[in-house]
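Here it is: the structure, laid out below.
With one protein chain removed, the remaining protein chains of the complex are shown where they sit.
Chain nomenclature is as follows: A and B, assigned in order of appearance, with residue numbering initiated at 1 for each chain independently.
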Amino acid sequence: MTLLRCYKTIGVFGDSTCSKLPGLVHCRNCPEYARAGRQLFDRPLAQAELEQWAELFSREKEVEPADMFSVVIFRVGSEWFALKTAFFQEVTDLRPVHTVPYRSGAVFKGIANINGELLLCIDPAPVLTPGAGPAECRRMMVTAKDNSRFVLMVEEIMGVHRIPAGAVSPAPATVAKSPSALTTGIFSIDTRTVGLLDEADLFATLSGSISP
Amino acid sequence: MLLVVFQIAHDRFGLDAAQVVEVVPLVALKQAHGAPGYTAGLFNYRGSVVPVIDLTALITGTPCPRLLSTRIMLVTYTDAAGAQHVLGLLAERVLETVTCSPQDFQSPGIASPEAPYMGDMLVDGDQMLRRITVQELLPPSVQELLFAACGEAS
Partner (left out) sequence: MKTFLNRLSLSQRLLLSSLAFTLPIAVLLFFVVTGFQYNVSFAQKEILGCGLIRQLGQLVELIPQHQRLLAEPAPRQAELQAASKGIDEALAIFLGDVQRSGALLQIDADSLKAAEMGYLDPAALAEGWRKLKDDLKSMEPAERTLAHTALLDTVQGLIKRISEVSNMVLDPNLDSYYLMDAAVSALPAAQGRLAEVLQQLQDAGAGREADRSGFLPFAVILRDIDRSRIKNITAAALREDKNFYGVSPSLQENLPPRAAQYESTLRIFTNALVSLTQNSAAEPSKLMPIGESAVAAGTQLWQTSIDELQILLHIRIAFYRTRLLAALGLCLLALIMSAACAVLIARGITVPLVRVMTAAGDIAAGNLALAREDLCAAGMGLCDGKQASRNEIALLFEAITAMIANLESLLSQVQKSGIQVNVSTTQIAASVRELQATVAEQAASTSQVNATSRGMSETAGDLDQTMGMVTSIARDAADLASGGMDNIAQITDAMQGLLDAAGEISSTLHTINEKTQTITRVITTITAIANRTNLLSLNAAIEAEKAGESGKGFSVVAREIRHLADQTAVAALDIDEMITAMEQSVQQGVGDVQTYILRAQTGSEKITLISRDVATILGYTRDLGPQCDMVNSGMQTLAQSSSQIMLAMDQLSQTAGHSRDSITEFMKVADQLNDAVQSMQSEVARFSLRGQE
């Protein structure tokens, strides 16, 4: 069987003389490229794998409980927080933040350009972990509720997790033990304790931090 | 509509995604004794026994090569009695899907009575593919045999 190798001869990895290249920009957008890659799957299948798969599919399919909801878990300072995935639009790398004179402060940092849109940029650390030192933010999360959109600067994002509603226990009664006044409950994941944020309270607080 | 594309010999074929339950890798199959030669075997799919038809064997007469791209498409099949079953279809190069509109199909112009499951043709870029009508795949005798066997196995 002859292998397809056009991307190496006339494509981007060759002399770039392919007539289709100007329209496609890169070979990976070309069906020929995909076809070349799929030659990999023409390899014979090991018997052991067949057995494995058979074993896997013979089992009952895992069905999620009905009352699960999805959250994005992220870290601010030393605390982990979760917000429902529904209120997330996008997650990006850290972008430059332009300060707004007389407005920028500890919470409201300024305006950031996210994919061509100018959005209000918020450092949630003073709100979520009052008294902790300045956070070393590496990610930006675009959140939206109703008509208000905010970019939250966080240090780490664990990812999207589906949480059974029963796993969430109420937040401790005393404020001191609570990660934040904005948490409605806490749950554990991978031995970490995560505070589930109340979206209504959070967005109200953020709006309040921007209003003069 | 979406078609799940596969290959038999050197020809491409498509299957209506609406009928597909799931695509699974090739698994070790149990021998279906007494079944026609194009029956690849029986598959324990999440507790229920599913018969698997080797489409390559059905169309070309030679069994499908055991490759990484050789997969089983699980489809819903309504038998003559109107009962719904899950049927496995074995083919190679089950690697892509094609989105198209029902109007894009063209009749090949050649009727093939011995292969009623062969549907219309679709031109997909510089390639062509032929639609397979799942419902026409199995003659009633085979249906009985297979689903009865499945019933026995389960």
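The rule is short, and it goes like this: a contact is a pair of C-beta atoms (placed from the backbone, for glycine too) under 8 Å apart; a residue touches a chain by one contact, two chains touch by 3 or more.
Nothing here was measured: the structure is a model prediction, and the numbers come from that model.
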Sole contact to the chain not displayed, among B:P25, B:P51, B:G88 or B:G119: B:P25
Touching the hidden chain, out of B:I8, B:A32 or B:L68, is B:L68
Contact residues on chain A toward the hidden chain run 3, 7-8, 28, 33-34, 36-41, 43, 49
Applying the definition given at the start, please give the residues of chain B touching the unseen chain. 1-2, 4, 17-18, 20, 22-25, 68-69, 71, 94-97, 99
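Going forward, only the chains that are shown with their structure count from here on.
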Would you tell me which residues of chain B are touching chain A in their complex? 24-29, 43-47, 65-70, 93, 95-96, 125
Chain A contacts chain B in the complex at 31, 34, 38, 40-45, 47, 49-51, 53-54, 57-61
